[in-house]
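Only a portion of the chains appears, each positioned as in the full assembly.
Order as written gives the chain letters A and B; numbering starts at 1 within each chain.
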Amino acid sequence: MLRSQTKLMDLGRRLCRSIGNNNGSNLTMVEVDDKTGIATLTLNKPPVNSCNLELLLDLNESIKQIERNGSRGLILTSSNDKVFSSGLDLNELHQPNQDRLIAFWRALQDMWLSLFLSRVPTAAAINGHAIAVGCVLATACEYRVMLPGFSIGIHATKFGYVVPPFILISYLSVLPRYIAERALLQGKLFSIDEALHVNLIDEVADGKSDAIIKCAKFIGSFAKTQPDARALTKRQTRAQDVQLLIKDPEGQLRESLEYINTPFFQQGLEVYLAKLKSKSKE
Amino acid sequence: MLRSQTKLMDLGRRLCRSIGNNNGSNLTMVEVDDKTGIATLTLNKPPVNSCNLELLLDLNESIKQIERNGSRGLILTSSNDKVFSSGLDLNELHQPNQDRLIAFWRALQDMWLSLFLSRVPTAAAINGHAIAVGCVLATACEYRVMLPGFSIGIHATKFGYVVPPFILISYLSVLPRYIAERALLQGKLFSIDEALHVNLIDEVADGKSDAIIKCAKFIGSFAKTQPDARALTKRQTRAQDVQLLIKDPEGQLRESLEYINTPFFQQGLEVYLAKLKSKSKE
(Lines give C-alpha, C1' and ligand atoms only; values in the text may rest on other atoms or scores of the structure.)
Protein backbone atom coordinates (compact mmCIF):
# COMPACT_ATOMS: atom_id res chain seq x y z
CA MET A 1 0.00 0.00 0.00
CA LEU A 2 2.64 2.49 1.05
CA ARG A 3 4.84 1.33 -1.79
CA SER A 4 2.25 2.14 -4.46
CA GLN A 5 1.60 5.43 -2.81
CA THR A 6 5.27 6.29 -3.01
CA LYS A 7 4.91 5.73 -6.71
CA LEU A 8 2.02 8.14 -6.84
CA MET A 9 4.07 10.63 -4.91
CA ASP A 10 6.69 10.46 -7.61
CA LEU A 11 4.01 11.54 -10.06
CA GLY A 12 3.76 14.90 -8.44
CA ARG A 13 1.64 14.93 -5.33
CA ARG A 14 4.62 14.86 -2.98
CA LEU A 15 4.62 17.87 -0.74
CA CYS A 16 8.04 19.06 0.30
CA ARG A 17 9.12 22.18 2.04
CA SER A 18 12.13 23.55 3.72
CA ILE A 19 12.21 26.66 5.79
CA GLY A 20 14.90 28.50 7.65
CA ASN A 21 17.98 27.51 5.75
CA ASN A 22 19.68 29.84 3.34
CA ASN A 23 21.70 27.43 1.32
CA GLY A 24 18.86 26.02 -0.73
CA SER A 25 19.03 22.57 0.86
CA ASN A 26 16.04 20.96 2.56
CA LEU A 27 17.01 20.40 6.19
CA THR A 28 13.70 18.63 6.79
CA MET A 29 11.18 17.25 4.33
CA VAL A 30 7.46 16.80 4.83
CA GLU A 31 5.49 14.31 2.77
CA VAL A 32 1.80 13.70 3.31
CA ASP A 33 0.28 10.36 2.36
CA ASP A 34 -2.93 11.23 0.51
CA LYS A 35 -4.62 7.99 1.46
CA THR A 36 -3.86 7.86 5.17
CA GLY A 37 -3.46 11.58 5.77
CA ILE A 38 -0.28 10.86 7.74
CA ALA A 39 2.70 13.20 7.33
CA THR A 40 6.25 11.88 7.27
CA LEU A 41 8.76 14.39 8.57
CA THR A 42 12.30 13.52 7.49
CA LEU A 43 15.44 14.88 9.12
CA ASN A 44 17.75 15.63 6.22
CA LYS A 45 20.83 17.48 7.36
CA PRO A 46 24.00 15.65 6.30
CA PRO A 47 26.06 14.07 7.51
CA VAL A 48 24.37 13.02 10.81
CA ASN A 49 21.38 15.30 11.45
CA SER A 50 23.20 17.16 14.19
CA CYS A 51 20.85 19.86 15.41
CA ASN A 52 22.16 23.33 14.72
CA LEU A 53 20.06 26.50 14.85
CA GLU A 54 18.91 26.14 11.26
CA LEU A 55 17.76 22.53 11.62
CA LEU A 56 15.88 23.31 14.85
CA LEU A 57 14.02 26.24 13.25
CA ASP A 58 13.22 24.21 10.19
CA LEU A 59 12.04 21.24 12.23
CA ASN A 60 9.79 23.38 14.41
CA GLU A 61 8.25 25.00 11.34
CA SER A 62 7.61 21.59 9.80
CA ILE A 63 5.90 20.29 12.95
CA LYS A 64 3.64 23.32 13.01
CA GLN A 65 2.88 23.04 9.32
CA ILE A 66 1.82 19.41 9.78
CA GLU A 67 -0.65 20.51 12.46
CA ARG A 68 -1.97 23.37 10.34
CA ASN A 69 -2.41 21.14 7.31
CA GLY A 70 -4.78 18.90 9.22
CA SER A 71 -2.59 15.81 8.86
CA ARG A 72 -3.85 12.79 10.79
CA GLY A 73 -0.46 12.02 12.30
CA LEU A 74 3.27 12.71 12.18
CA ILE A 75 6.03 10.16 11.61
CA LEU A 76 9.53 11.43 12.36
CA THR A 77 12.39 9.71 10.53
CA SER A 78 15.76 10.33 8.92
CA SER A 79 17.05 10.37 5.34
CA ASN A 80 20.35 8.94 6.62
CA ASP A 81 20.21 5.15 6.95
CA LYS A 82 22.77 5.04 9.77
CA VAL A 83 21.91 8.02 11.95
CA PHE A 84 18.49 9.20 13.06
CA SER A 85 20.12 12.16 14.80
CA SER A 86 23.46 12.57 16.55
CA GLY A 87 22.00 15.21 18.87
CA LEU A 88 22.85 18.87 19.25
CA ASP A 89 25.57 20.34 17.06
CA LEU A 90 28.18 20.81 19.78
CA ASN A 91 29.77 23.62 17.80
CA GLU A 92 26.73 25.69 18.79
CA LEU A 93 27.78 25.25 22.42
CA HIS A 94 31.55 25.63 22.05
CA GLN A 95 32.81 29.18 22.62
CA PRO A 96 29.49 30.44 21.38
CA ASN A 97 28.46 33.82 20.06
CA GLN A 98 25.97 34.80 22.74
CA ASP A 99 23.27 36.09 20.40
CA ARG A 100 23.35 32.96 18.34
CA LEU A 101 23.43 30.81 21.50
CA ILE A 102 20.25 32.49 22.76
CA ALA A 103 18.53 31.96 19.42
CA PHE A 104 19.78 28.37 19.31
CA TRP A 105 18.54 27.44 22.78
CA ARG A 106 15.23 29.20 22.31
CA ALA A 107 14.76 27.24 19.08
CA LEU A 108 15.51 24.00 20.92
CA GLN A 109 12.96 24.73 23.65
CA ASP A 110 10.31 25.83 21.16
CA MET A 111 10.82 22.86 18.85
CA TRP A 112 10.67 20.40 21.76
CA LEU A 113 7.44 21.91 23.06
CA SER A 114 5.91 21.75 19.57
CA LEU A 115 6.74 18.09 19.21
CA PHE A 116 5.95 17.05 22.81
CA LEU A 117 2.56 18.79 22.73
CA SER A 118 1.73 18.18 19.07
CA ARG A 119 -2.02 18.02 18.49
CA VAL A 120 -1.65 15.07 16.15
CA PRO A 121 -0.51 11.54 17.04
CA THR A 122 3.28 11.29 16.71
CA ALA A 123 5.59 8.34 16.16
CA ALA A 124 9.32 8.00 15.51
CA ALA A 125 10.64 5.58 12.88
CA ILE A 126 14.17 5.41 14.27
CA ASN A 127 16.22 4.18 11.33
CA GLY A 128 19.65 4.88 12.81
CA HIS A 129 21.47 5.98 15.97
CA ALA A 130 19.41 8.31 18.16
CA ILE A 131 21.88 10.01 20.46
CA ALA A 132 21.29 12.73 23.06
CA VAL A 133 18.78 15.18 21.55
CA GLY A 134 18.27 12.53 18.86
CA CYS A 135 16.84 10.36 21.65
CA VAL A 136 14.92 13.33 23.04
CA LEU A 137 13.22 13.82 19.66
CA ALA A 138 12.21 10.15 19.70
CA THR A 139 10.89 10.20 23.27
CA ALA A 140 8.92 13.39 22.62
CA CYS A 141 6.86 11.29 20.19
CA GLU A 142 4.07 9.02 21.43
CA TYR A 143 5.49 5.83 19.92
CA ARG A 144 8.89 4.52 18.86
CA VAL A 145 9.80 1.88 16.28
CA MET A 146 13.52 1.20 15.80
CA LEU A 147 15.78 -0.72 13.45
CA PRO A 148 18.31 -3.21 14.88
CA GLY A 149 22.01 -2.49 15.09
CA PHE A 150 21.68 1.05 16.40
CA SER A 151 21.95 2.80 19.78
CA ILE A 152 19.59 5.16 21.56
CA GLY A 153 20.16 7.20 24.70
CA ILE A 154 21.35 10.39 26.36
CA HIS A 155 25.08 10.38 27.08
CA ALA A 156 25.40 13.95 28.36
CA THR A 157 27.23 13.08 31.58
CA LYS A 158 30.06 11.70 29.44
CA PHE A 159 31.01 15.14 28.19
CA GLY A 160 30.24 17.05 31.34
CA TYR A 161 26.83 18.23 30.34
CA VAL A 162 23.91 18.53 32.78
CA VAL A 163 20.67 18.13 30.85
CA PRO A 164 17.95 20.74 31.44
CA PRO A 165 14.74 19.61 33.17
CA PHE A 166 12.76 19.17 29.94
CA ILE A 167 15.18 16.52 28.76
CA LEU A 168 14.72 14.61 31.98
CA ILE A 169 10.97 14.88 31.37
CA SER A 170 11.39 13.21 28.00
CA TYR A 171 12.87 10.18 29.71
CA LEU A 172 10.41 10.18 32.61
CA SER A 173 7.40 10.25 30.30
CA VAL A 174 8.53 6.91 28.90
CA LEU A 175 10.72 5.08 31.44
CA PRO A 176 10.20 4.09 35.08
CA ARG A 177 11.80 6.61 37.40
CA TYR A 178 14.75 4.49 38.58
CA ILE A 179 15.65 3.41 35.05
CA ALA A 180 15.45 6.97 33.71
CA GLU A 181 17.67 8.32 36.47
CA ARG A 182 20.23 5.54 36.24
CA ALA A 183 20.49 5.74 32.45
CA LEU A 184 20.87 9.51 32.59
CA LEU A 185 23.58 9.32 35.26
CA GLN A 186 25.47 6.58 33.39
CA GLY A 187 25.14 8.39 30.09
CA LYS A 188 23.87 5.04 28.87
CA LEU A 189 23.34 4.26 25.20
CA PHE A 190 20.85 1.40 24.89
CA SER A 191 21.15 -1.39 22.36
CA ILE A 192 17.87 -2.19 20.65
CA ASP A 193 17.29 -5.20 22.94
CA GLU A 194 17.94 -3.13 26.05
CA ALA A 195 15.72 -0.34 24.76
CA LEU A 196 12.89 -2.76 24.04
CA HIS A 197 13.27 -4.38 27.46
CA VAL A 198 12.72 -1.11 29.35
CA ASN A 199 10.14 0.23 26.85
CA LEU A 200 12.36 3.03 25.64
CA ILE A 201 11.19 1.78 22.24
CA ASP A 202 7.88 0.06 21.54
CA GLU A 203 8.70 -2.13 18.56
CA VAL A 204 11.54 -3.36 16.38
CA ALA A 205 11.24 -3.15 12.59
CA ASP A 206 13.28 -4.94 9.96
CA GLY A 207 13.69 -1.94 7.71
CA LYS A 208 12.71 1.68 7.30
CA SER A 209 9.52 1.02 5.35
CA ASP A 210 8.48 -1.58 7.94
CA ALA A 211 9.12 1.02 10.65
CA ILE A 212 6.97 3.56 8.80
CA ILE A 213 4.16 1.01 8.41
CA LYS A 214 4.29 0.18 12.13
CA CYS A 215 4.21 3.87 13.03
CA ALA A 216 1.25 4.35 10.69
CA LYS A 217 -0.52 1.46 12.37
CA PHE A 218 -0.02 3.09 15.77
CA ILE A 219 -1.40 6.36 14.43
CA GLY A 220 -4.33 4.40 13.01
CA SER A 221 -5.19 3.28 16.55
CA PHE A 222 -6.64 6.75 17.08
CA ALA A 223 -8.94 6.51 14.04
CA LYS A 224 -12.12 6.35 16.08
CA THR A 225 -11.23 9.12 18.51
CA GLN A 226 -12.39 12.71 18.25
CA PRO A 227 -9.21 14.64 17.23
CA ASP A 228 -9.81 17.76 19.35
CA ALA A 229 -10.66 15.75 22.46
CA ARG A 230 -7.53 13.66 21.86
CA ALA A 231 -5.38 16.78 21.46
CA LEU A 232 -6.76 18.41 24.62
CA THR A 233 -6.40 15.22 26.63
CA LYS A 234 -2.78 14.91 25.53
CA ARG A 235 -2.06 18.51 26.44
CA GLN A 236 -3.68 18.05 29.83
CA THR A 237 -1.74 14.85 30.54
CA ARG A 238 1.53 16.56 29.70
CA ALA A 239 0.64 19.92 31.28
CA GLN A 240 2.52 19.44 34.52
CA ASP A 241 5.64 18.26 32.69
CA VAL A 242 5.92 21.43 30.65
CA GLN A 243 4.74 23.86 33.31
CA LEU A 244 8.17 25.37 33.91
CA LEU A 245 8.99 25.72 30.24
CA ILE A 246 5.65 27.32 29.37
CA LYS A 247 5.41 29.61 32.41
CA ASP A 248 9.00 30.79 32.32
CA PRO A 249 10.77 29.92 29.05
CA GLU A 250 13.22 32.81 29.46
CA GLY A 251 14.16 31.71 33.00
CA GLN A 252 14.73 28.18 31.78
CA LEU A 253 16.77 29.56 28.88
CA ARG A 254 18.91 31.67 31.23
CA GLU A 255 19.67 28.73 33.49
CA SER A 256 20.74 26.60 30.56
CA LEU A 257 22.93 29.32 29.10
CA GLU A 258 24.58 30.05 32.44
CA TYR A 259 25.72 26.45 32.66
CA ILE A 260 26.87 26.31 29.05
CA ASN A 261 28.97 29.44 29.60
CA THR A 262 30.82 28.11 32.67
CA PRO A 263 34.56 27.58 32.15
CA PHE A 264 34.00 24.14 33.69
CA PHE A 265 31.65 23.06 30.91
CA GLN A 266 33.60 24.80 28.13
CA GLN A 267 36.84 23.09 29.14
CA GLY A 268 35.16 19.69 29.30
CA LEU A 269 33.56 20.24 25.93
CA GLU A 270 36.90 21.24 24.41
CA VAL A 271 38.51 18.00 25.59
CA TYR A 272 35.55 16.00 24.29
CA LEU A 273 35.59 17.70 20.88
CA ALA A 274 39.34 17.17 20.58
CA LYS A 275 38.84 13.48 21.37
CA LEU A 276 36.10 13.19 18.72
CA LYS A 277 38.33 14.94 16.20
CA SER A 278 41.33 12.67 16.81
CA LYS A 279 39.05 9.64 16.62
CA SER A 280 37.65 10.69 13.24
CA LYS A 281 41.21 11.14 11.94
CA GLU A 282 42.24 7.60 12.89
CA MET B 1 -17.46 -19.59 54.35
CA LEU B 2 -19.03 -16.64 52.58
CA ARG B 3 -21.81 -18.85 51.32
CA SER B 4 -22.88 -19.89 54.80
CA GLN B 5 -22.65 -16.32 55.91
CA THR B 6 -24.96 -15.25 53.12
CA LYS B 7 -27.39 -17.74 54.59
CA LEU B 8 -27.06 -16.10 57.97
CA MET B 9 -27.61 -12.74 56.32
CA ASP B 10 -30.89 -14.03 54.96
CA LEU B 11 -31.93 -14.70 58.54
CA GLY B 12 -31.98 -11.06 59.31
CA ARG B 13 -28.57 -9.58 59.89
CA ARG B 14 -28.25 -8.19 56.38
CA LEU B 15 -27.87 -4.46 56.47
CA CYS B 16 -29.31 -2.67 53.48
CA ARG B 17 -29.84 0.98 52.83
CA SER B 18 -30.65 3.23 49.99
CA ILE B 19 -30.44 6.96 50.04
CA GLY B 20 -31.20 9.64 47.52
CA ASN B 21 -33.69 7.92 45.29
CA ASN B 22 -37.37 8.63 45.43
CA ASN B 23 -38.77 5.61 43.71
CA GLY B 24 -38.33 3.20 46.55
CA SER B 25 -35.63 1.18 44.82
CA ASN B 26 -32.19 0.62 46.36
CA LEU B 27 -29.63 2.18 44.01
CA THR B 28 -26.82 0.74 46.12
CA MET B 29 -26.90 -1.96 48.78
CA VAL B 30 -24.54 -2.39 51.72
CA GLU B 31 -24.09 -5.75 53.39
CA VAL B 32 -21.62 -6.29 56.23
CA ASP B 33 -20.16 -9.73 56.83
CA ASP B 34 -20.40 -10.24 60.58
CA LYS B 35 -17.48 -12.63 60.67
CA THR B 36 -14.94 -10.68 58.62
CA GLY B 37 -16.33 -7.21 59.25
CA ILE B 38 -16.02 -6.47 55.52
CA ALA B 39 -18.77 -4.48 53.81
CA THR B 40 -19.94 -5.32 50.30
CA LEU B 41 -21.25 -2.30 48.44
CA THR B 42 -23.37 -3.32 45.46
CA LEU B 43 -24.22 -1.03 42.55
CA ASN B 44 -27.86 -1.74 41.81
CA LYS B 45 -29.27 0.71 39.28
CA PRO B 46 -30.81 -1.15 36.31
CA PRO B 47 -30.16 -1.63 33.58
CA VAL B 48 -26.37 -0.89 33.51
CA ASN B 49 -25.45 1.10 36.63
CA SER B 50 -25.06 4.29 34.65
CA CYS B 51 -24.18 7.00 37.13
CA ASN B 52 -26.85 9.67 37.34
CA LEU B 53 -27.14 12.20 40.15
CA GLU B 54 -29.17 9.90 42.36
CA LEU B 55 -26.78 6.95 42.08
CA LEU B 56 -23.75 9.17 42.81
CA LEU B 57 -25.36 10.62 45.95
CA ASP B 58 -26.44 7.19 47.11
CA LEU B 59 -23.01 5.69 46.44
CA ASN B 60 -21.22 8.47 48.31
CA GLU B 61 -23.52 8.06 51.29
CA SER B 62 -22.91 4.30 51.32
CA ILE B 63 -19.11 4.76 51.24
CA LYS B 64 -19.33 7.14 54.18
CA GLN B 65 -21.65 4.86 56.10
CA ILE B 66 -19.22 1.96 55.68
CA GLU B 67 -16.47 4.12 57.22
CA ARG B 68 -18.70 5.28 60.07
CA ASN B 69 -19.82 1.73 60.85
CA GLY B 70 -16.27 0.67 61.50
CA SER B 71 -16.21 -1.92 58.73
CA ARG B 72 -12.82 -3.52 58.16
CA GLY B 73 -12.97 -3.09 54.41
CA LEU B 74 -15.12 -2.25 51.40
CA ILE B 75 -15.76 -4.45 48.36
CA LEU B 76 -17.41 -2.69 45.44
CA THR B 77 -19.43 -4.87 43.04
CA SER B 78 -22.55 -4.92 40.86
CA SER B 79 -25.90 -6.70 41.05
CA ASN B 80 -25.87 -6.91 37.25
CA ASP B 81 -23.91 -9.94 36.01
CA LYS B 82 -22.91 -8.32 32.72
CA VAL B 83 -22.16 -4.71 33.63
CA PHE B 84 -20.18 -3.42 36.61
CA SER B 85 -20.93 0.14 35.51
CA SER B 86 -21.38 1.71 32.09
CA GLY B 87 -20.06 5.05 33.38
CA LEU B 88 -21.77 8.40 33.66
CA ASP B 89 -25.37 8.70 32.56
CA LEU B 90 -24.74 10.78 29.44
CA ASN B 91 -28.24 12.22 29.68
CA GLU B 92 -26.96 14.22 32.64
CA LEU B 93 -24.48 15.89 30.27
CA HIS B 94 -26.72 16.35 27.23
CA GLN B 95 -28.45 19.74 27.07
CA PRO B 96 -28.36 19.85 30.81
CA ASN B 97 -30.35 21.89 33.27
CA GLN B 98 -27.54 23.92 34.81
CA ASP B 99 -28.60 23.53 38.43
CA ARG B 100 -28.84 19.80 38.10
CA LEU B 101 -25.55 19.68 36.19
CA ILE B 102 -23.81 21.50 39.06
CA ALA B 103 -25.31 19.10 41.61
CA PHE B 104 -24.40 16.15 39.40
CA TRP B 105 -20.77 17.11 38.92
CA ARG B 106 -20.31 18.05 42.58
CA ALA B 107 -21.71 14.64 43.51
CA LEU B 108 -19.24 12.96 41.14
CA GLN B 109 -16.27 14.82 42.63
CA ASP B 110 -17.39 14.17 46.21
CA MET B 111 -18.08 10.49 45.64
CA TRP B 112 -14.73 9.97 43.93
CA LEU B 113 -12.85 11.67 46.77
CA SER B 114 -14.71 9.53 49.32
CA LEU B 115 -13.78 6.33 47.54
CA PHE B 116 -10.20 7.31 46.59
CA LEU B 117 -9.40 8.44 50.15
CA SER B 118 -11.53 5.90 52.00
CA ARG B 119 -10.11 5.13 55.43
CA VAL B 120 -10.78 1.42 55.01
CA PRO B 121 -9.10 -0.95 52.55
CA THR B 122 -11.04 -1.02 49.28
CA ALA B 123 -11.29 -3.59 46.51
CA ALA B 124 -13.42 -3.92 43.38
CA ALA B 125 -15.01 -7.24 42.40
CA ILE B 126 -15.54 -6.32 38.76
CA ASN B 127 -18.23 -8.76 37.62
CA GLY B 128 -19.05 -7.09 34.30
CA HIS B 129 -17.98 -4.32 31.93
CA ALA B 130 -16.36 -1.36 33.68
CA ILE B 131 -16.52 1.51 31.24
CA ALA B 132 -15.43 5.14 31.70
CA VAL B 133 -16.46 6.18 35.23
CA GLY B 134 -17.10 2.47 35.79
CA CYS B 135 -13.36 2.02 35.33
CA VAL B 136 -12.68 5.10 37.46
CA LEU B 137 -14.65 3.54 40.33
CA ALA B 138 -12.54 0.40 40.02
CA THR B 139 -9.20 2.24 39.90
CA ALA B 140 -10.15 4.40 42.90
CA CYS B 141 -10.11 1.16 44.90
CA GLU B 142 -6.83 -0.33 46.14
CA TYR B 143 -7.28 -3.70 44.43
CA ARG B 144 -9.13 -5.07 41.43
CA VAL B 145 -10.39 -8.59 40.72
CA MET B 146 -12.23 -9.11 37.41
CA LEU B 147 -14.25 -11.77 35.68
CA PRO B 148 -13.29 -12.90 32.15
CA GLY B 149 -15.19 -11.85 29.07
CA PHE B 150 -15.59 -8.20 29.99
CA SER B 151 -13.91 -4.91 29.11
CA ILE B 152 -12.45 -2.18 31.28
CA GLY B 153 -11.22 1.28 30.31
CA ILE B 154 -11.91 4.95 29.69
CA HIS B 155 -13.15 5.65 26.15
CA ALA B 156 -13.89 9.36 26.58
CA THR B 157 -11.90 10.51 23.53
CA LYS B 158 -14.28 8.46 21.39
CA PHE B 159 -17.19 10.75 22.11
CA GLY B 160 -15.25 13.99 22.26
CA TYR B 161 -14.90 14.13 25.99
CA VAL B 162 -11.78 15.44 27.75
CA VAL B 163 -11.54 13.79 31.16
CA PRO B 164 -10.95 16.06 34.16
CA PRO B 165 -7.59 15.76 35.99
CA PHE B 166 -8.93 13.50 38.73
CA ILE B 167 -9.83 10.84 36.20
CA LEU B 168 -6.32 10.94 34.81
CA ILE B 169 -5.11 10.52 38.40
CA SER B 170 -7.14 7.33 38.73
CA TYR B 171 -5.23 5.84 35.84
CA LEU B 172 -1.83 7.18 36.93
CA SER B 173 -2.19 5.74 40.43
CA VAL B 174 -2.34 2.28 38.88
CA LEU B 175 -0.64 2.31 35.45
CA PRO B 176 2.81 3.39 34.28
CA ARG B 177 2.71 6.88 32.84
CA TYR B 178 3.15 5.98 29.16
CA ILE B 179 0.50 3.26 29.30
CA ALA B 180 -1.99 5.51 31.11
CA GLU B 181 -1.54 8.32 28.59
CA ARG B 182 -1.71 6.09 25.54
CA ALA B 183 -4.82 4.24 26.75
CA LEU B 184 -6.55 7.50 27.58
CA LEU B 185 -5.72 9.01 24.18
CA GLN B 186 -6.83 5.89 22.33
CA GLY B 187 -9.99 5.60 24.40
CA LYS B 188 -8.85 2.02 24.87
CA LEU B 189 -11.07 -0.64 26.41
CA PHE B 190 -8.86 -3.43 27.78
CA SER B 191 -9.71 -7.10 27.55
CA ILE B 192 -9.11 -8.96 30.77
CA ASP B 193 -5.78 -10.32 29.50
CA GLU B 194 -4.61 -6.87 28.45
CA ALA B 195 -5.77 -5.40 31.76
CA LEU B 196 -3.89 -8.06 33.72
CA HIS B 197 -0.76 -7.56 31.63
CA VAL B 198 -0.49 -3.84 32.47
CA ASN B 199 -1.75 -4.28 36.07
CA LEU B 200 -4.97 -2.39 35.45
CA ILE B 201 -6.45 -5.35 37.31
CA ASP B 202 -4.66 -7.47 39.91
CA GLU B 203 -6.36 -10.84 39.57
CA VAL B 204 -8.85 -12.79 37.48
CA ALA B 205 -11.70 -14.67 39.18
CA ASP B 206 -13.89 -17.40 37.76
CA GLY B 207 -17.12 -16.06 39.20
CA LYS B 208 -18.56 -13.33 41.37
CA SER B 209 -18.22 -15.20 44.65
CA ASP B 210 -14.62 -16.09 43.80
CA ALA B 211 -14.00 -12.40 43.08
CA ILE B 212 -15.49 -11.42 46.45
CA ILE B 213 -13.33 -14.01 48.22
CA LYS B 214 -10.20 -12.72 46.49
CA CYS B 215 -11.07 -9.14 47.42
CA ALA B 216 -11.65 -10.24 51.02
CA LYS B 217 -8.25 -11.93 51.02
CA PHE B 218 -6.62 -8.70 49.88
CA ILE B 219 -8.41 -6.78 52.62
CA GLY B 220 -7.24 -9.45 55.05
CA SER B 221 -3.63 -8.56 54.16
CA PHE B 222 -4.05 -5.48 56.38
CA ALA B 223 -5.14 -7.53 59.40
CA LYS B 224 -1.99 -6.84 61.38
CA THR B 225 -1.79 -3.14 60.61
CA GLN B 226 -3.01 -0.37 62.88
CA PRO B 227 -6.14 1.00 61.09
CA ASP B 228 -5.59 4.70 61.85
CA ALA B 229 -1.95 4.59 60.82
CA ARG B 230 -3.00 2.78 57.62
CA ALA B 231 -5.69 5.39 56.89
CA LEU B 232 -3.34 8.34 57.49
CA THR B 233 -0.58 6.75 55.41
CA LYS B 234 -3.02 6.21 52.53
CA ARG B 235 -4.24 9.79 52.74
CA GLN B 236 -0.68 11.08 52.79
CA THR B 237 0.33 8.95 49.81
CA ARG B 238 -2.62 10.23 47.79
CA ALA B 239 -2.47 13.82 49.08
CA GLN B 240 -0.67 15.30 46.11
CA ASP B 241 -3.04 13.59 43.67
CA VAL B 242 -6.13 15.20 45.18
CA GLN B 243 -4.59 18.56 46.03
CA LEU B 244 -6.45 20.44 43.29
CA LEU B 245 -9.78 18.84 44.03
CA ILE B 246 -9.54 19.44 47.78
CA LYS B 247 -8.12 22.95 47.62
CA ASP B 248 -10.43 24.22 44.91
CA PRO B 249 -13.38 21.89 44.25
CA GLU B 250 -15.48 24.75 42.88
CA GLY B 251 -12.76 25.80 40.46
CA GLN B 252 -12.42 22.23 39.24
CA LEU B 253 -16.18 22.01 38.94
CA ARG B 254 -16.35 25.23 36.92
CA GLU B 255 -13.69 24.04 34.48
CA SER B 256 -15.50 20.78 33.91
CA LEU B 257 -18.86 22.47 33.39
CA GLU B 258 -17.41 25.01 30.98
CA TYR B 259 -16.20 22.20 28.77
CA ILE B 260 -19.46 20.26 29.01
CA ASN B 261 -21.40 23.34 27.97
CA THR B 262 -19.35 24.05 24.84
CA PRO B 263 -21.31 23.64 21.58
CA PHE B 264 -18.35 21.53 20.40
CA PHE B 265 -18.89 18.93 23.12
CA GLN B 266 -22.69 19.08 22.99
CA GLN B 267 -22.70 18.45 19.24
CA GLY B 268 -20.29 15.53 19.54
CA LEU B 269 -22.37 14.07 22.35
CA GLU B 270 -25.53 14.38 20.28
CA VAL B 271 -23.98 12.42 17.41
CA TYR B 272 -22.70 9.79 19.85
CA LEU B 273 -26.06 9.40 21.60
CA ALA B 274 -27.85 9.11 18.24
CA LYS B 275 -25.41 6.38 17.23
CA LEU B 276 -25.97 4.49 20.49
CA LYS B 277 -29.74 4.81 20.01
CA SER B 278 -29.70 3.47 16.46
CA LYS B 279 -27.44 0.60 17.57
CA SER B 280 -29.81 -0.40 20.35
CA LYS B 281 -32.70 -0.42 17.85
CA GLU B 282 -30.92 -2.82 15.48
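By our rule, contacts are C-beta pairs under 8 Å (C-beta built on N, C-alpha and C of every residue); 3 or more make two chains touch, one makes a residue touch a chain.
Everything numeric here is computed off the predicted structure, so don't read it as measured data.
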Item checked: 2 chains shown - copies of the sequence in the complete complex -> 3
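By our rule, only the chains that are shown with their structure count from here on.
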Checklist line | Between chain A and chain B, centroid-to-centroid distance (C-alpha), Å | finding: 39
Checklist line | Interfacial residue positions of chain B with respect to chain A in the complex | finding: 156-163, 165, 168, 176-178, 180-182, 184-187, 264, 268
Check: For chain A, which residues count as touching chain B in their complex?
Finding: 121, 142-143, 172-174, 176, 199, 221-222, 224-226, 228-230, 232-234, 236-238
